[in-house]
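Shown here: the complex without one of its protein chains, the others still in place.
Up next, chain A:
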Amino acid sequence: MSDEEKFDAIIIGAGPAGCACAYILAREGKNVLVIERGDCPGSKNVTGGRLYTYALELVEPGLYKDAALERQVVREQIMMLSEKQGITIDYYNENLEENTSIPQSFTVLRAKFDQWFADKAEEQGAMIASGIRVDDLLMENDKIVGVKAGEDEMYADIVIAADGVNSLMGQKAGLKEEWNGHEVGVGIKEIIELPQDVINNRFAVGQGEGAARMILGQTGGIQGGGFIYTNKTSVSVGMVVSPAELAKQDKSVADIYQDFKMHPAIQKLISDGTTAEYSAHLVPENGWNSVPKKLYRDGFLMVGDAAGFCINTGTIIRGIDLAIVSGVAAAKAILKESEQPGIQYMKNLEELSLVPTMKLFAGWPQITSIPRMVQKYPDMINETMDFMFKVDGKVPPKMTGALKNIMKSHVSLFELISDGWRGFRAI
């Protein structure tokens, strides 16, 4: 790469945000360079996880049809675990969009998906340079004019930080403060390989169909939760927990995860499987309140996880779709050729519903972080189930009294009211 070369845009990071942005810019004739530190796109990235399809439709209608996706999610599940028991709510819905019959979401593996997406952007004419770490931003008169990678300097009209949750470039640009341990979750995941038919049978899904399961409880009492996503020939099992809460106790997060994985109600879903990969990643968990106050400056925009775009309502976890939407918003802002692409970018984020949606859920981390959510409530619900299904030949206690006692043994009335009030205020 020669020093004089100047691009219309340099994108740091070939994840979904960077690829979406590159795809559109290249399609519209812009000269785009995407710089990826991994060996190949996706090799540094981890998801739970799933992709909500609408976002790919914004990039190019129909694009999802040949995307590297795993299974169409038809079972949405919520599981609550106590030490030995587990209750699962299972909601079946093929989730096809009314007019177009587009499936709402798919499970994904990022090494495959990001590579596919980068290839698509390349087909549109974007240049993808893998195996290069951007070390610094180049500044001239308070404007960001390019990037530095080793000895190489590369220039562009605009630099887009799509460099993920740690966004060291967002920090270098002075826009992003370092996270604190309450704003992020540390995610741990194992990929457990199982034959396709076994997955279909265990999760009661058809060919190409899958399940997504959110799990509360048995995360060592640490705020957060677990998940299971079915891929084509593997199951993703993991958890995301608060590092700030972890630091208050002395069990390693790795050990907490191993115990979680071996819970009898989970272990049976993955038994006879073979672990093929162990991964970890940070997740922006605090929603809108942890998005940097400013996401742009002269010559610079921030997208995706770098911008902190993530929504967790307890039943819905969104990150990849928001990353793609923000990549689209950034590309459209640049294509408008306005004097201030940053302001246009923020307008686009509003119009594409990203900012209003994040604001709507801004208070939700207050609910998902209620301490009793991760142990006392799951325990209470499981004990209630135990009472409701128990037959031992003796005269059972009266229903009302028994339920009241179960409740009392887990939470006080005061705690219940205070959590209820917290939840009410948050939404």
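The definition used in the following text is that a residue touches a chain if its C-beta (ideal position, glycine included) is under 8 Å from a C-beta of that chain, and two chains touch if they have at least 3 such contacts; residues count from 1.
As a convention for this text, contacts and distances are computed from a predicted model.
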> Which one, "Diguanylate cyclase", "GntR family transcriptional regulator", "Spermidine/putrescine transport system permease protein" or "Ferredoxin like protein", is the UniProt name for the chain you do not see?
Replying inline: "Ferredoxin like protein"
> Of the listed residues A:84, A:143 or A:251, which contacts the missing chain in the full complex?
Replying inline: A:251
> Which residue among A:179, A:227, A:288 or A:345 touches the omitted chain?
Replying inline: A:179
> Of A:18, A:42, A:146 or A:299, which residue touches the hidden chain?
Replying inline: A:42
> Any idea which of A:96, A:204, A:262 or A:343 touches the chain not displayed?
Replying inline: A:262
> Where the complex has a chain not shown, which of A:131, A:264, A:314 or A:420 is the residue touching it?
Replying inline: A:131
>> So one chain is hidden, and I want to know which residue out of A:93, A:201 or A:271 touches that hidden chain in the complete assembly.
In response: A:271
> Can you name the residues of chain A that touch the chain not displayed here?
Replying inline: 37-40, 42-47, 109-112, 114, 130-133, 149-150, 165-166, 168, 178-181, 184, 186-188, 190-192, 231, 234, 243-244, 246-247, 249-254, 257-259, 261-262, 267, 270-282
